[in-house]
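Could you have a look at this structure, given as C-alpha cells, before my questions?
A single protein chain has been omitted from the complex, and every remaining protein chain is retained in its original position.
Chains here go by letter, A and B, matching the order in which they are written, and residues are numbered from 1 within each.
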Amino acid sequence: MAIGWYLSVSAIIFCIGSAGVLTHRNPLVILLCLELMLNAANLALVAFSRMWGGEDGQVFALIVMVVAACEVTVGLGLIVAIYRRRMPIDVDELNELQG
Amino acid sequence: MSAVLFFIAAIGAIAGAIGVVTLRNPFYSVLALVVHLICLAVLFLLLRAEFVAAAQVVVYAGAVMVLYVFVVAYVGGGEQMLGGAVLRVLGPLFALALAIELCIAMLGSALKGVSGKGAPYVSGFGTPAHIGTLFLTKYLFPFEVASILLLVAAVGAVVLARRRRGLEEPDEQFELRIRAPRPAYTGTMAEAAGTRIAETVPEPERVGDVSTHEGGW
Partner (left out) sequence: MAVTTFGWLILLCPLIGTTVIALLFKRLPGRSAGWIATTAIGLSFAFSIATLFALLSHSPDHRQFTSSLWDYDVSVGVDAKLSILVDPLSVFMALVVSGVSTLIHLYSVSYMTSDRGDSRYFAYLNYFVLSMLLLILAGNFMLLIVGWAFVGAASYLLISFWYRRTTATRAGLKAFVINVVGDVGLVLGTFFIFKHTGSVDFVKTFHEAPQVFTHNGTDITVACLLLLVGAFAKSAQVPLHTWLPDAMEGPTPVSALIHAATMVTAGVYLIARMHPLFEQSPTAADVGAIGGCLTLLIAATVGLVVTDIKRVIAYSTMSQIGYMIMGVSVGAYSAGLFHLMTHAFFKALLFMGAGSIIGAMAGNQSLDRMGGFRKALPFTFAAFVIGGLALSGLPPFSGWLSKDDIIAFLDNRGGGFLILGIAGYVGALLTAIYTFRMIFRAFFGDPVPEAVELEHGHLAHADVPTNPMTGEEEDTDVGFPGPGHFIAEREFPMKIAMGTLMILAVIAGVLQIPGVDDVVTKFLDPTFADSKFAGVEPSTGSAWLGLVIGAAIAVAGIAIAYRIWVVAPGTSTRVRERVPAVYRFLSNKWYFDELIDFLIVRPTLWFGRFTQNVLERVVISGAVTDGTTGLVRAGSAAVRRAQTGFLRYYAAVMVVCISGVALYFLISAT
C-alpha cells in the first residue's frame, strides 16, 4: 500500500484523539485520548521509516513509547493523588492554576 | 493480501479510536484502546517494523493498559458527562478541520516527499538486531536519556501517590516523627502560609535577670 494510506489513517486517528481530548471531562479518558494521539504519531513515524528505508523512525517510535509510558505513569499517579484528597475527578473543577 | 489485511487493521484501529472517544464507561474506553493498540501492531507488522510491533503489544497493550485498568478500577468514574456546551460542539469541529487539512496535505499533490511504495527492502530491516545496533551507536544519548526519564517517572509516581503525613485526618496520623519545637516567628514558610501553627518555646528561667522581656527582633 502506498504510504499515503497509512498517513491518512494516522491523521484520522490523531484527530479523533484530539476531539476526545477536547470534549471529555474525566482526566482518565483524556489521558486515553492522548494515548491515541501518540499512537497515531507512532504510526506516521514507522510509515516514514519504511518509506526512507532506515530504522531511525522506528527508534523514534520506541522512544515515543517510552515517553508515553512515563507520562501515563505520572499522570495516573496524579489522578490517584487527586482521588485520595477527595477532590472531584473533573478537569473543569480542577482550575485553580490560573492567572 | 496485504491490502486486505491493511484495511481490516485500519478499520479496526479507527473503530477502536471512535470507541475510546464515544463510550461512556471509562472501563470500556480502556478496552477499546486495547483493541486499537492491537490493530496498530498489525499495521506496524505490515510496515515490516517487527520489533516495534512486538514492543507495542508487550509494553503498551501489556503493561501500560494494565496499569490503566488498575487505576480505573480504583478511581472508578461512573457515568461520564461530556464537556461544557461550547466545547462539546466546537471540539469535534476543530478536530475535523485539522483532519481535513492533514488529508489534503497528504493526498494532494502538494507534498512531494510522500512517494509511492517505499524504499527497497533490506534484509534484517526492523529486526531487534538492527534496532539494537542503532540504539547503542547512533542513538546512544537518547537511549540513556530515556532511561533516566523512566527513573524520574518512577520516582515521581511514587512520590505523588504515597500517603502524605499531616494532611490526612488526625486518626490516620502516624505519631512517630519528632516534632521539634520552634520559637514563634522564627519562620518557616508553612508558618507564614498558615498551614502550621507555631509553638512558642517557654523562656528558660534566667536567675537574677529581672529585665522585662522584649519580644521579637
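Note that in this section a residue touches a chain if its C-beta (ideal position, glycine included) is under 8 Å from a C-beta of that chain, and two chains touch if they have at least 3 such contacts.
Predicted model only: the values in this text are computed from it and were never measured.
K.L.:
With respect to the chain omitted from the figure, which of B:31, B:54 or B:98 is a touching residue?
P.N.:
Result: among the candidates, B:98 touches the missing chain.
K.L.:
Using the document's definition of touch, tell me which of B:69, B:87 or B:107 contacts the absent chain.
P.N.:
Answering carefully, the residue with contact to the hidden chain is B:87.
K.L.:
Touching the hidden chain in the full complex, which residues of subunit A are there? Just list them.
P.N.:
18, 21-23, 25, 27, 30, 91-92, 94-99
K.L.:
Need a quick check: the contact residues on subunit B for the chain that isn't drawn.
P.N.:
So the residues of subunit B touching the unseen chain are 83-84, 87, 90-91, 94-95, 97-98, 101-102, 104-105, 110-111.
In this section, only the chains that are shown with their structure count from here on.
K.L.:
Taking the mean of the CA coordinates per chain, how far is subunit A from subunit B in Å?
P.N.:
Computed from C-alpha means, the inter-chain centre distance equals 9 Å.
K.L.:
Spell out the residues on subunit B that touch subunit A in their complex, using ranges where they run on.
P.N.:
Per the touch definition, subunit B meets subunit A at residues 2-3, 6, 10, 13-14, 17-18, 20-21, 26, 29-30, 33, 36-37, 40, 43-44, 46-49, 51-52, 55-56, 59-60, 63-64, 67-68, 71-72, 74-75, 77, 80-84, 87-88, 90-92, 94-96, 98-99, 102-103, 106-107, 114-120, 122, 125-126, 130-131, 134-135, 138-139, 142, 146, 149-150, 152-154, 156-158, 160-161, 163, 167.
K.L.:
Considering only the defined contacts, which subunit A positions touch subunit B in the complex?
P.N.:
Subunit A reaches subunit B through residues 1-9, 11-26, 28-29, 31-33, 35-36, 39, 42-43, 46-47, 49-53, 55-56, 58-59, 61-63, 65-74, 76-81, 83-85, 89, 92.
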